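The other protein chains are all here in position, but one chain of the complex has been omitted.
Let's look at chain A:
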Amino acid sequence: MSPFGRRAATASGPAGGLVDGRALVERVGALRAAVDAGGGRLETDAVAAAEPVLRRAEERLGLGTGRTVVALAGATGSGKSSLFNALAGLPLAQTGARRPTTASPTACVWGPEPAEELLDWLEVPRRHRSDRESALDAGDQVDLHGLVLLDLPDHDSTTLAHRLEVDRLVRLVDLLVWVVDPQKYADDALHARYLRRLAGHDDVVLLVLNQVDRLAPADADATQEDLRRLLAEDGLARADVLTTSARTGAGVAALRGRLADAVAARALALRRTEADLEDVRASLARGVAADVVPVPAAEDLPGADQLVGALAGAAGVPAVVDAVEGDHRRRAARRTGWPPLRWTARLRREPLRRLGLEGRRASGDGEAPELVVSSVPAPTPSQRAAVELAGRRVGAGCSQGLPPRWAAAVREAAAPPGPEVADALDRAVVGVELPRTSPRWWAVAGAAQVVLAVAAVVGLVWLAGLGVAAWLQLPDAAVPAVGPAREDGTRVLPLPTALAVGGLVLGALLAAVSRRVAAAGARRERRRAAERLEAAVRTVAADAVLGPVARVLAEHEHVRSSLAPPATTPRRDAPRRTARRRAGAAASAAGDERRGH
């Protein structure tokens, strides 16, 4: 077995293990899904470029991998056709000195299985197809069974049509054999236009330095090494370089052996497809962030609290909680206030009723909250502006580290249309069950106030009676007294005085104390109302802004993770050194072989 054979075997079964067709079909599906999910947020160019490659991959996999399509590509005059004929053993392709020689691809098929479908797919003209399987050849072509060899037109002549044909076929074939010659191996047309774009396709690219008979042996080795260096710069460090001479036949057998191994492994179609898909993945992946972008829960997004604050302001939450507090105070005053002044509380409008929040609950009917529109003042322009600003901050904070298109999507999601939000806010505020408690002590204090008031009235009337009696010079009636006893056994405080003064003072005192206690209760109720309203506003914020933003972030993360590099194939770095060494060994072996000729 030739050294190329060993190399070929390792190339078709590299570190990552053999790829199989089904896995690749799945990968095509995954990439399509990523394109669909990413939509317009991936880079337009990459998305546009992806679809043809994905379609090609499916078509190629659909055609089966039993056949291996190998194309001889290269510059005009490098000897593609001569090499093609040398491999075929028959003068199938036209050769000549006039440049460019070959105008349309020529195909040669080894083996009995039909290849018509494959050749139709490749659009090789029927008159340029030959079968290399005749009784005359007996068994000596058996090693190439399964091979479809194409001779491509040149890619660098003044004839543009040739270049377009090469461009088309370069995307389709399984193994690309680039035939170069000592004059042209460093042409920019080859390296910039083709090889650099094939970076990462090391397994399915083979360089053949033809016309090596024109070089002195030392120059041949140096040239081969130089070509290898240029390949490494192109990103094809592991691609093989062979030397041949179609004229003397040197190296043709080795090339043939290399092709035989490639055909036998039956893996090149898969390798090529895999490399193409990896290209698609890598170019699509440039449209997403390189690293994981965290997807926090909606309420933990940066700037979420400020947004909720701004929305609460726009929803009139401060006014509502003020009203709740005031309502509590007023009701307390009405129930526990000093009876002679209780009526004044009725003179003011109920704050909750004024906001349209009280009647609904008080009436207790089944009207759906959606149908009720509160009369909470509509948000002012500055409140709307504050909401916009807060939304913009959320957008700016969440678009950190995202590629521009995703960042724009996040910013868009963070800036919802104003009227809808205002509506949602209004519904949320109306839907909140506001706390409206009537503590039991109100009744007790209220009753006490009544008792005290009655006592005061009784005392006053009594005193008045006494006064009238005194004015009429009626004899003093005994007035009962209360309080500590004096030395003579009488009490200090006359009862009517005690009733009147006590009733008044204690009533005022009780009213004052009640107000203090009720104020504390009102503050508690205000806190509870604020909590409930804030929760409602939070829901609106989550529905209108934070949720959509989190969804964009989640979509991005989904697309990003489905476009992350496959973890199982550390192929780019690890095998390079050994491949290089093997390639070196192959080169010296090739040198030996050439000197043998």
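The working rule: a contact is a pair of C-beta atoms (placed from the backbone, for glycine too) under 8 Å apart; a residue touches a chain by one contact, two chains touch by 3 or more; residues count from 1.
Going forward, contacts and distances are computed from a predicted model.
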Next on the checklist: Which of the following is the UniProt-recorded protein name of the chain this complex doesn't show: "GTPase domain-containing protein", "ABC transporter substrate-binding protein", "Peptidoglycan glycosyltransferase MrdB" or "NADH-quinone oxidoreductase subunit A"?
Outcome noted: "GTPase domain-containing protein"
Checklist outcome for this item: Sole touch to the unshown chain from A:T244, A:T336 or A:Q383: residue A:Q383
Checklist outcome for this item: Among A:L61, A:L90 or A:L230, contact with the omitted chain is made only by A:L230
Checklist entry - Which one touches the absent chain: A:G77, A:G251 or A:G521? => result A:G77
Next on the checklist: In the complete complex, the non-displayed chain touches which residues of chain A?
Outcome noted: 75-78, 97-100, 156-160, 163, 181-189, 191-192, 215-216, 219-220, 222-223, 226, 229-230, 233, 316, 319, 377-386, 388-389, 392, 404, 408, 515, 519
